[in-house]
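Left out: one protein chain. Kept in place: all the others.
So, subunit A:
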């Protein structure tokens, strides 16, 4: 499964980078979303992928019997998703505002408008 995930993540990265290299600022946002998904999946895959063993302690016990998925990676990804959304929201509104002010979405034309 890791091999398949590696290909999947590679595709995400390639798509994200390609979009970020465009001149249109809107495409940059799409690239950003792809990139943050790719990074999350990267952490997730590298931490090891296990089916059906969520890190939950059964009722009335203090420990999980047997193996469990890595809770730390999940906590990190959770944080990352939320922060990624924050950054995205800010970027989207900022870009929207910038487009309004400078009247273009082409980053070549945006350059030097300060």
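Just so we're on the same page, a contact is a pair of C-beta atoms (placed from the backbone, for glycine too) under 8 Å apart; a residue touches a chain by one contact, two chains touch by 3 or more; residues count from 1.
The criterion applied here is as follows: contacts and distances are computed from a predicted model.
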Name under which UniProt lists the unshown chain, selected from "FAD-binding protein", "Amino acid ABC transporter permease", "Multisubunit sodium/proton antiporter, MrpA subunit" or "Hydrogenase expression/formation protein HypE": "Multisubunit sodium/proton antiporter, MrpA subunit"
Touch residues of subunit A, complete complex, unshown partner: 1-24, 26-30, 33-34, 37-38, 40-42, 44-46, 48-59, 61-64, 68-75, 77-79, 81-90, 92-97, 99-101, 103, 105-108, 111-112
